[in-house]
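Yeah, one chain of the complex is gone here, protein chain that is, but the others are all in their spots.
Naming follows writing order (A and B), and every chain is counted from residue 1.
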Amino acid sequence: MSKSVNIKDLNVYYSDFMAVQDVTMDIAPRSVTAFIGPSGCGKSTLLRTLNRMHEVIPGAHVQGQVLVDGDDLYGAGVDPVTVRRQIGMVFQRPNPFPTMSIKENVLAGVRLNNKRIPRATAEALVEKSLQGANLWNEVKDRLDKPGQGLSGGQQQRLCIARAIAVEPEVLLMDEPCSALDPISTLAVEDLINELKDSYTVVIVTHNMQQAARVSDKTAFFNIAGTGKPGRLIEYSDTTTIFNNPVQQATEDYVSGRFG
Amino acid sequence: MKVLRFGRVAAVIAAGALALTACGGSNTGASAPGAGSNSGGSSRTESLSGTITAGGSSAQANAQAAWTAGFKAQAPGVTVNYDKSQGSGGGVTNFLAGTYDFAGSDAYLKPDQAAKAQEKCGPGGAVNLPVYTDGVAIIFNLKGVDKLQLSSDTLAKIFAQKIKSWDDAAIKADNPGVTLPSTAITTVTRSDGSGTTQNFSNYLHQVAPGVWTSPVSNKWPIAGSSAQQGGSGVVNTVKAGDGTIGYADHSSIGDVKAASIKAGSTYVAFSQDAVTKAIAAAVTPAKTTVAGDLSQDIDYTKLTSGDAYPIPLISYDILCTKFKDAKQAKLVTAYIGYIISDQGQKIAAKNAGSAPIPADLATKISATLKTIS
Partner (left out) sequence: MSESSRVGPRMSAATKARPADRIFRLLSTSAAVSIMVILAGVALFLIVRSLPAILANWQTTPELSTGPTGGFASFFSYVGPLAFGTVWASVIALLMATPVAVGIALFISHYSPRKLAGFLGYIVDLLAAVPSVVFGLWGILVMRPFLLPMQVWLNEYLGWIPLFSGKVTSTGSSILTGAVVLAVMVLPIITSISREIFLQTPKLHEEAALALGSTRWEMIRLTVFPYARSGVVSAILLGLGRALGETMAVAMIISPAILVSFKLTTEGENSQTIASNIALNFPIASGLQRDALIGTGLVLFVISLAVNMLARLILNAKPGGRKLWVRPRTEPRAKAIAIAAAEAGAETAIDTSQRSPAGRS
């Protein structure tokens, strides 16, 4: 169920503006890859191109290829809706559907694919997904309560449960802990560590300690100046990036000299 | 709005034309127009100045516009404001409240209103002067039929919705030799309260009491018709439909075909002359306690002579017998005097399509005007 992601010569544009230039990288299955870099360097944009979420913005488009186990996401006739059903995403701020119960939130994605699922199957799936998101024990007694009644960290884990309920091949996380307190952050980081046993996880983070803690490989992005496209500067094992990076810019960034 | 504006333009043109004829008249030294029964000749009106505030009946509106313009040519110092948006009811209400110098109304004052008028005008009360006469035209639109004749009974049956299609035996009997289609009849009536409705329902009530059992009312009393707003609404709807028949002031029907109505043994088409004759023949003074009041009841059953149009209508101007301000009394009587003059009635006939009032009625109005101070 976990798949590799290969990005080849990818340029990302918002209309005429090139946001990300010439990225090539290979992401292994069952690994955690972190995207780091200063604000505006295009790391979130790049993450969104991995499930075509960038297309939500009118005029956004790419050149190049993104292969998931060899299949090009941008090939002719590929439906972005199908892509997103296979590549899940978790956002900066927890966003459970406000009118739905915890249970309904978890099942929301599954219901899209398959309107009628037997009650028993649904309940098993809810438990499995919430277990997978380390949330089951906290919410098992109030599955029918609104998802918004949970704390921020619980909400974010609910969103992860919702994302993994559809059993995606890749899980994208866009600064999943930036709105959370340290304890909740820890809970989510622990979860990420477990998730990589079954999923290919790509995470964007501003927090370098977090990148160092959770990821196997790290990609550092930078931007030459305002209005210039973001570029992939260095991509390597996390230990390499943080301990002896090849590029000067990477070293400056990870050692806190800028950014 | 458009119609209103057009009306104003027409009034201005009429005023211009009048000014010219008035000049011509004085140059040749001819007597003032409408002399004789007329109390308001130009020699007496030129010196007047002031403003007359009035309003009410919208049936009179076009005629009032023509009169206002015509009078202005004779008495440049006088401004007449006639507000037709009030309708007859509003005209009387405002008159009784003291804001109008006179009210235009399709009906004369009812007893309780007359009593209120005495509070306002003094013990002499108010007089109803029948200054405007016209006919209710029965208009229709039926494919393949250009001329239609109807007896009062058939007319009552149609508007009581007792006859439902055009090839009904009763209509056939009125129109020998005419091929009538089986189209369903749509009666078109007024949705708003109206003096025309009052007159027409009164006519049906008098001439066909056996068929028309609904009350006489200024609001069309039976459901089931196509009710339209205003005379123009009725005319437009009749024109647009097929198998439609409606009633409207003759002055508003334009080029829509009108039926001839049976009076006695002949069918009489609408003409201004036939209306004037009808008024002369059918009116009887209504019961009144006010000296000089000329309220008229129309007895439609008297209209059997064959040269009188069977459905005439009367609209009144209502004014106090005694004004608080003698100068204002002079203004108003001069204006009404102009209205009933030959010239005034001709202008209304030309511009509003109304029928001139009979001469003896004009003489009576003139006599009443002399008593007003």
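Here are a few things to note about the model shown:
In this text, a contact is a pair of C-beta atoms (placed from the backbone, for glycine too) under 8 Å apart; a residue touches a chain by one contact, two chains touch by 3 or more.
Note that the structure is a prediction, hence the values are computed from the model and not measured.
Contact with the omitted chain, checked across B:T154, B:T237, B:S315 or B:Q343, is made by B:T237.
The chain not shown here is touched by just one of A:M53, A:I102 or A:L150, and that residue is A:M53.
Within the whole complex, the absent chain has one touching residue among B:G90, B:G135, B:G231 or B:G344, and that is B:G90.
In the complete complex, the residue from B:Q60, B:Q149 or B:N218 that touches the missing chain is B:N218. Residues of chain B that touch the chain left out of the display are 1, 58, 85-90, 92-93, 110, 112-113, 184, 186, 188, 191-195, 215, 217-219, 221, 223-229, 233, 236-237, 240-244.
For chain A, the residues in touch with the chain missing from this view are 14, 19, 39-45, 48, 51, 53, 56-60, 81-86, 88-89, 91, 93, 95-100, 108-109, 112-113, 146, 159, 162-163, 166, 230.
Here is the rule we go by: only the chains that are shown with their structure count from here on.
Here the spacing of chain A and chain B, counted between their Cα centres, is 84 Å.
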